[in-house]
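Below you'll find the structure, written out as structure tokens, and then a few comments.
Every protein chain but one is kept in place in this view of the complex.
The letters A, B and C name the chains in turn, as written, and every chain counts its residues from 1.
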């Protein structure tokens, strides 16, 4: 029985493991200053068509968010994020622990828009009695599976430029976003339209790791990292993994696989007559099932998160596929669901 | 022409000034450990019928809020406050600067209810991925002039007990609240129903100063104060002022005066046909006036804050009266308004 | 019997009190944006011959230190201070509470020198594994009563320039320093040689208040202040007091008085044969007395701090004079000491 609980339920793709094994005995300097990290950073810059970008490799998502956001901001400056944004609710106040307020916009689909950003700005009078919202945090895909189009991201960029805001994109699930059929963004677009964004490895084939691409220069960023305990002694592990994922497209192949199985789930569940309140073109699917069906699937041994109750008799659940999900797991699930 | 901009536009009531002058030459130890502070703390405890409460005197409202809230909380714990709460928007992220998230509930009247608190709690799953909301911040009067009844505060206390929450009440305008005709709370009620609350001096006759009453013990609170720069060298100034205000009821007389003039404003403005969207039984009044009337009053030299635009032609303004407002200023304003 | 415990044992000089009383009824805007603060800031700029300096008025010494130092620094940057520096040991880690390390240099006389600064720098390798020392904190007079000459301060400035360091001077006792016979510094010198310094009011005739003079621009400084609870609602109180102290030299007259009485104490105690391990040309004097003499003086009712034990039988005590110390108190003390 399979767990659709998350896209980090397994280890790493075998090519990533192999790369780690192949380089294991080589001696390098520590802290990410080694040749593997340099090569991987070059690969990132090349793929992003951003030769001047700074690229840093960090271990995890909350870590990279808290270090980067704090490095972008002065102490009295704040973040604008959707209420569903990972930094808003799922990081135990990690941003606030570095001293910054997260100003929340209620978004129906997990995405920010210029109008939502401006509604937050309108609640701030620009005096010293209020924080200055300075950085817009978005995620792609969002925490509820939606994604940004190029037009939408361009509009956000223009909004940020008009108001002197930084635009930061959390790409923990960027692979799924960029390989979605609904997507028209590219890595060079992201580099051109944001001040910083991450390419998530943890949820797409790596043991761990998030690559941070900074097109807006942040001096002394490595000091920020070290001060937050975010410099990995054997930083090479991050370079090796990202190079394995990115050098010939493995990253996107893995994400495409996850998406395809998610769509197979979506289509199969839809065919069985269950609704999806939010349409997600990515590797997280949120169907609504009768509570007894949910219980039955759990009894069978399927694992997944129950996102929220919809009414007394129904629950919205979350099914996540990954690079590691076998097709058979999806077919088994659909067959078992059809029996419920 | 008078300024209704705030209740801290003048200095101190003459009895407070006199007390400062009378004690000026006396030598005392510093930092609030002097006899004046001890006497004033005893007075506070007596008036609150709280013989075991700790009483601390701090200089300002944002200062006392940030020190007290941080002292109540562990680093991963958070505050629940109304969106209009002073700590939510008007303190430049002072709470977040001490590391704590402020979780916002949208309240129509600036007051929190058990339902609003529970709606915030419902958005937190109790795991280590989310902050733990731990302290409920309310203000009385609220930032928009409303106030709590004893029944409401009792319900909040029960809600807090049920969920293991601290209840903290910001009494920057507590004088106005406790002397409002709509009020049925007393200082002993506040001491019995909250874990900590402040008695605001700044807005009710003192040069400055907020008395913090802690019925929940917070060990080493003076260390928290000192670390935030909140220990006044000549702490005696706070003790002397609070003793002058509290020893024979001056504090409440001053607040009653402010309220009465606010009600005279309210009644006069209502008689002239202007609406008040929120009914305020305290010293802040929020009438809606035509924009040209607002402009005209300003041209005449009246000062007040424009709270928010209501529609294209109307603005909600804020008029604040204080212990220092002369009756003539109110009558002049009403007469001049009637001419507009 | 007099208390030589501190220079903030009394209230304010009567001219300061008078100025507060005279302006008490005038309405002004809050938060230090009023005409009194503007006038006082202009006075400070004029006296400092620093027409472009930013001048802010804060309530207390720890408060101004923590706000200013944090505003000067990025999060990974640190302070260099003498081990006796107020920020090193007497502010309950207030600087660290804003996230910055204080790197300590062991100074024999409470003063920093280029050599001491460079010894701290030598312990830091400039990599991301260590903080970057960025601000030199000095005090004048120092915490042990010594003071800087113009040559010494110029040398510190050159050292700071050579190493890219800010120079911040804590002037809690600046009046005593500038009126000392050993002094050759002026307010314009301080403005020219430091990036920021304070003119202490608390210890020299005000009820409270420190004027911060920033010659190095710190954008959004008022946001830093507000976030730390360091904006006084009736900010006018600070402007009124500093104008009263500075407009025609009262500040220096008061300090001169304190110094003269300190020197009378020093000379009288020396004449009685008691040693002074550190020569202090300012209003703090540190004689060494036999323990029984210390006890006897305390029994008589004299108050002072015992700085540290010197040997089994002797203690170094601290005697502080102020603008408020009457000549008779000094003469009484000397007479009583001679009897011991």
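Definition applied: contacts are C-beta pairs under 8 Å (C-beta built on N, C-alpha and C of every residue); 3 or more make two chains touch, one makes a residue touch a chain.
Please read these numbers as outputs of a predicted model, since none were measured by experiment.
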Touched by the hidden chain, restricted to displayed chains: A, B, C
Sole contact to the chain not displayed, among A:97, A:185, A:319 or A:337: A:97
Among B:227, B:241 or B:259, residue touching the chain not depicted: B:227
Per the touch definition above, residue among C:6, C:75, C:227 or C:321 touching the missing chain: C:75
Among A:153, A:324 or A:337, the residue in touch with the chain that has been omitted: A:324
Contacts of chain A with the absent chain, listed as residue ranges: 2-3, 5-6, 8-12, 14, 17, 20-21, 23-30, 59-67, 91-94, 97, 202-203, 207-208, 223, 226-234, 236-237, 303, 324
Contact set of chain B toward the excluded chain (per top definition): 31, 70, 74-76, 99, 128-129, 131-132, 220, 222-227, 231
Missing-chain contacts mapped onto chain C: 75-76, 78, 89-93, 96-97, 99-102, 104, 123-124, 128-131
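To be clear about the criterion, only the chains that are shown with their structure count from here on.
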Where chain A and chain B are represented by their mean Cα positions, the distance between them in whole Å: 42
Interchain centroid distance [CA atoms averaged], chain B/chain C, Å: 33
Chain centre separation (chain A, chain C; CA means) in Å: 51
Chain B: positions in contact with at least two other chains: 91-93, 97
